[in-house]
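Just one protein chain is left out here, and the rest sit where they should.
Labels for the chains are A, B and C, by order of writing; each one numbers its residues from 1.
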Amino acid sequence: MPSPFSVKTDLEGGFAVIRLEGAVDAHTAPRFEAAVQSAIDAGQRRIVVDCERLTYISSAGLGVFMGFVEEVRDEGGDIKICGLNEKVKQPFEILGFESLYDFCPDVEAAKGRFGEASGRGE
Amino acid sequence: MPSPFSVKTDLEGGFAVIRLEGAVDAHTAPRFEAAVQSAIDAGQRRIVVDCERLTYISSAGLGVFMGFVEEVRDEGGDIKICGLNEKVKQPFEILGFESLYDFCPDVEAAKGRFGEASGRGE
Amino acid sequence: MERVERRFMLQVPSSTENLALIREFVGSTAQQAGLDAREAAGLEMAVDEACANVIEHAYGHDVSKEVVVRVTLDGETLSIDIEDTGRGFDPGAIDQEELEQLINKRKTGGLGMRLMTKLMDEVRYEIEPGKKNALHMTKRLRKQT
Partner (left out) sequence: MERVERRFMLQVPSSTENLALIREFVGSTAQQAGLDAREAAGLEMAVDEACANVIEHAYGHDVSKEVVVRVTLDGETLSIDIEDTGRGFDPGAIDQEELEQLINKRKTGGLGMRLMTKLMDEVRYEIEPGKKNALHMTKRLRKQT
């Protein structure tokens, strides 16, 4: 059996760290989306999505990154993606996410990148 | 994907330790059988099958324990089974292997049981 | 009928190479049916044994043949149906020797059907040699209240 999906949000200082585990597909993406929505509803704008334990992501999961990032950036924040391992990098690369999102090796690095620029490296 | 099957024999002092990993089913049992046959052909009679990393065993695998044990016991040896975890115990229990085979917690314990008795606890 | 009956089917070439896939398939349906880990493992084993018999005894390892496993879930039962078009056999005539006797005779087989019977709530064969041999097995589900 594949590892079960889970999503967990930790508020760490001024950051919301959303930790994904297992597979994000059309079945589980709504739970990821709900986590991002809750963080935003709670006023969080500095969002880090930790993918270290992510084993799979399909377009339904990528869509969550797409749907919220403008709103967050408009308010001076960002959604940063960290901990992507080789196994799950493929769809991000294929679709060109790497020029539009800030990818970081780990959560600490991601936190350090906030405030440096607007998020898109502009 | 399930963990791939492997079988490996180590000659340790006067013992042949056969280490199983992954699933022993009708597809992989012939490789387990070949390992036991080779050990016997090489003159080994004190055989320990280490099941610590075994994730599954069907009747095809149990058959390997059945087919050789008499021959080995007739010559004063035994085939001892060790390291069975909860997950794979079920078929051994259901079929009554526990009264006919010597089950040990680990390889060292199994080695210690040779010479104590004929193997069947007689 | 409070809920829809859920039907699953897997069809693979008749080769022992596919037993791992068959177990994963059945394991996944077991999980959806709410079986616990031990029950799911038992179900996977019963189906593995049944399919290994089809591959070895019904089709004699002829890879051009196909093994078909159907799983049906209703609220109360998980049903397994496995059919083959092989030579058939008489399940009642298969003798069920004690494990000790099998060992004495240095047998390496003869445990599969026994496992199936012990692991499932119902095991029923309908043999029509030359036409089809059907195996039907069921596992009762605990009420989810």
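Following the convention adopted for this analysis, a contact is a pair of C-beta atoms (placed from the backbone, for glycine too) under 8 Å apart; a residue touches a chain by one contact, two chains touch by 3 or more.
This one's a predicted model, so the numbers in the text were calculated from it and none came from an experiment.
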Next on the checklist: Across the whole complex, list the residues on chain C that are touched by the chain not included here.
Outcome noted: 4, 6-13, 17-18, 20-21, 24-25, 28, 32, 63-64, 66
Item to check | Interface with the unshown chain - residue positions in chain A | outcome: 2, 23, 25-27, 33, 56, 58-60, 62-64, 66-71, 87, 90-91, 94-97, 100
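Note that only the chains that are shown with their structure count from here on.
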Item to check | Cα-centroid distance, chain B relative to chain C, in whole angstrom | outcome: 26
Checklist outcome for this item: Contacts with two or more other chains occur in chain A at residues none
Checklist outcome for this item: Among chain C residues, those touching two or more other chains are 24
